[in-house]
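Every protein chain except one is present and positioned as in the full complex.
Then we have chain A:
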């Protein structure tokens, strides 16, 4: 999907010279950046790279992550034990080096030929020698290098991380929890001997950020440009405290009933009913320190008023500005501005209403909201259709093409809970009738029929993995299942020889796929 987006952009560039200069991010288009993670295994390097990739892609900086572990797994199909990672295992060393080189090769291709701006090179890179190789590689190709080191000595955090993600890795499909943990600990030991952390003095000329104890402290050295400064700011704002984000739209408004877009009308009778239902729902959830955010439009404020709790208004959450089309019906727009209407269907993400905004503008406007959402814990955001789509696209890692067609029904609350590398979505319909405001993509094409088919990076960008169903892994497995959009992924499911799959329906097991 990423490539598709790129192609589209290029096409636009040729036809519309204005777009060439149009992006705010032109100020970053000097040379591409290579982000290199540094740290022992199970320090959250992959978590950081995935999250960063998702954020940068969302703010329209083409980014891709290259996980060397993935290359290694492709190269060596069956993982036996930590012996592979011992520094005196020469064959292992050779293979690992080859994998790193292969990944770097792909990085070069992505940054020079495929129009990528940022590549995240996700590996341990614990030795100075390895880092120097990367720096030389970058110099030859004219990339800037930025190191992200994660240091953590807290055994609890490490253990948690191992249980949460490493056990689900294909490496440990064949053994039980204790064995896997023991093996992984030994694997970490293999790296510890040769680990040379980034040094304030020795590495004083490099650009890097050192994240100490999961964000308790940061050391930042030589930030060179806009993009690095953005990355540093983002990394300083994310946290891993468990929490949930609730997204919903305002209750049905008078203009919704009339089928008119935009405007600043009040709630309809059914909308008010939804507001009450929402209030009850929030009470039943019993959430600690819930913050409620609304836009500055009447319908969201009316919805929030019914909750009887303090709330905050953000102008940035206001609905997309439809310019001259405000308060018109789709039919009227089609009649009055037939050309505009057609243009919008052509590229809904980049289309800007005359004197109004595009989804692209909206993403820019919402960036501070996302940054603050990352900082906060439990939040309920009462917003609007287009705004909710943008927010949802960030959390579910949707491309610009899918974003404007995400389904955000009225009177439905989405509960997002960050887990492992992705985000769990629960859709709660509050059973209050409302009009449908969704307009499907017009052309005939294969679309996802599953209402909430998420393409978390975890799944889409990797070949499907086999996961063992042990303890916490069940949840990951659930995500894995839900993530499939059956039609597209089904013929590519991996069903390896000599492997038994045991499926046990659990807490979240009632997915259409399992049935």
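Please note the rule applied: a contact is a pair of C-beta atoms (placed from the backbone, for glycine too) under 8 Å apart; a residue touches a chain by one contact, two chains touch by 3 or more; residues count from 1.
FYI, contacts and distances are computed from a predicted model.
Visitor: Looking at UniProt, which of "NAD(P)H-quinone oxidoreductase subunit 6, chloroplastic", "6-phosphofructo-2-kinase/fructose-2,6-bisphosphatase 3-like", "Transcription factor IBH1" or "Protein MAK16 homolog" names the chain we cannot see?
Guide: Answer from the UniProt record of the missing subunit chain: "6-phosphofructo-2-kinase/fructose-2,6-bisphosphatase 3-like".
Visitor: Write down which of A:128, A:186, A:243 or A:298 is the residue touching the left-out chain.
Guide: Selected residue, touching the omitted chain: A:298.
Visitor: Tell me which of A:76, A:159, A:236 or A:257 is the one touching the absent chain.
Guide: Answering carefully, the residue with contact to the hidden chain is A:236.
Visitor: Looking at A:89, A:285, A:364 or A:378, which residue reaches the missing chain?
Guide: For the chain that is not drawn, the touching residue is A:364.
Visitor: Among A:75, A:182, A:202 or A:219, which residue is in touch with the absent chain?
Guide: A:219
Visitor: Identify the residue among A:83, A:312, A:331 or A:433 that touches the chain left out of the display.
Guide: A:312
Visitor: List every residue of chain A that touches the chain not included in the displayed model.
Guide: 21-22, 24, 26-27, 200, 204, 216-223, 225-226, 229, 232-233, 236-237, 264, 266, 272, 275, 279, 283, 291, 293, 296-298, 301-302, 305-306, 308, 312-316, 326, 355, 361, 364, 372, 375-376
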